[in-house]
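Omission of a single protein chain aside, the complex is shown with its protein chains in their original locations.
Moving on to subunit A:
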Amino acid sequence: MRPPYELVGARPDPAFEISVDGRPVPVVPGQSVGAALHAAGVRSWRSTRFGGRPRGLFCGIGVCFDCLVTVNDVPALRACVTEARPGDRVRTSAADSGTAAARAGAGKDTAGKSVAGAGRPGAAGKEPGGESGGDDEGVNGR
């Protein structure tokens, strides 16, 4: 059993599936749409209006509105506070705008690489020492 489940001694009811942009995502009953997506390795599903940048959970409690989705044709729901129900059809703006955040398979490991719609490449790159994520050592003076 996975560690958090051991920690609290959870034996959850059987999982069900919801469909997110046509792909199945497993849900433990009681989880929010956002929690289920995040747990399935899908980290982003909204595409921003101007930069077309990927967004997913940020505040996790319904105040930042970064995680908006459409559920069963009800638009602009906050995924982090919307409890998933069996049979839910979730549509994301990443799918609508054709960014790959959504095309990457739900249930896979990462949210996939974006191809279209991505404006600025994050804030990546310019910092020294970048790349390999060399861990705790490798101090760069500045």
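What we mean here is this: a contact is a pair of C-beta atoms (placed from the backbone, for glycine too) under 8 Å apart; a residue touches a chain by one contact, two chains touch by 3 or more; residues count from 1.
By our rule, contacts and distances are computed from a predicted model.
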| item | value |
| --- | --- |
| "Oxidase", "Carbohydrate ABC transporter ATP-binding protein (CUT1 family)", "Chemotaxis protein" or "DEAD/DEAH box helicase" - which is the UniProt name of the missing chain | "Oxidase" |
| Where the missing chain touches subunit A, by residue | 2-5, 7-13, 28-32, 35-36, 38-39, 43-44, 48-51, 53-66, 68, 71-72, 74, 76-77, 80-83, 100-101, 110-114, 118, 120-142 |
